[in-house]
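Only one protein chain is missing from this complex, and each of the others stays in its spot.
The block that comes next holds chain A.
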Amino acid sequence: MVEMVSRPYASAFEKFAVGKPEILCLSADLTSSCEVDGFRDRHPDQFLSLGMAEQNMMSFAGGLGLAGFRPFIHTFGVFMYRRPYDQLMASIAYPRRKVRLMGFLPGITTPGGMTHQSIEDISVMRSIPNMTILETGDATEVESICEAADSIDGPVWCRVLRGSVPRLFDTPIKVGEMRVLSEGDDILVVTSGITTEEAMRARSALKEAGLSIRHIHLHTIKPFDHKQLLDHIGSVKHGVVTIENHVTEGGVGSLVAETMADAGVGKRLVRLGLKDTYAHGGSRAYLMRYYGLDALALVGGIEDIMGQKFGITEEDMEAARVDDVHSLVKAEAL
């Protein structure tokens, strides 16, 4: 049974920020929802409430960057780039301010529906010059995201998991590297964020079916080590499956497709994720099944490339975790 860690960001941010007066914690009325309420209460001198006014917050953070501070902005990811996109561009990305954008509720990790689900943020951020993109997939990555983000000379977009988060890894994020989780030679599976756990759930069933899976997990999406990915692609016989908590356009699937096309790689690629669609509100497990982001969908993608069915069912895989909607580790039911 996988170890579950409660509110890893809360303690990680506090541990990281204390004693660093140039780190400021900015919040836009979602302080407890982003697990920085304890930090606010214990370190008010490093905390700045900017209210529900994200356009001002983004430019204000740019001004703080100009004054030599490294602001960590905490809010739901969608609220940091959809409305204040112009401010993100002009006040943060263009001048390469050291602003750390901690985007909570990535993809379908919230029942909040379209307005709360950042499903195209990676696509947006990948197309912004000077932007770095990091994504957390487990508690250890959440615990190390602050140091990783703060090591970047420029703005950083982070997809941060909150609440009850599984511990899958025992080493911190090393920016620019990718985690090799298995080294098979039939199919390459590329995952990031919450889809990594899904691929791990399918691991034994796929092995049982006689498939040799090479699985890599990405925490650094931009900049990206294309050569390393190409080496992995070159190590498998049949093709590549990507599965992401994001639309398939512009995200990790596109990143892999571009890498393959640029290098003239002629292997099959199946991209799983939100297929040119918005999601609606529901539990994570329900949404992952409904939109094809879970372990079963991954098996389907692999079957597509192999041209055969393996008869794997949900029962053959490790149990999916079901999060309580009303959980003490979440500030609200979102």
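Assume contacts are C-beta pairs under 8 Å (C-beta built on N, C-alpha and C of every residue); 3 or more make two chains touch, one makes a residue touch a chain; residues count from 1.
Please note the rule applied: contacts and distances are computed from a predicted model.
> Quick one: find the hidden chain's UniProt protein name among "Na(+) H(+) antiporter subunit A", "Alpha-ketoacid dehydrogenase subunit beta", "ATP-binding cassette domain-containing protein" or "Transketolase".
Protein name of the absent chain (UniProt record): "Transketolase".
> In the whole complex, not just what's shown, which of A:18, A:90, A:261 or A:285 touches the removed chain?
For the chain that is not drawn, the touching residue is A:90.
> Would you indicate which residue among A:69, A:104 or A:291 is in contact with the undisplayed chain?
Per the contact definition at the top, the residue touching the missing chain is A:69.
> Which of these, A:56, A:127, A:151 or A:171, touches the one chain of the complex that we don't see?
Answer from the full complex: A:56 touches the omitted chain.
> Which parts of chain A face the unshown chain closely enough to count as touching?
21, 48-51, 53, 55-69, 86-87, 90-91, 94-96, 129-130, 153-154
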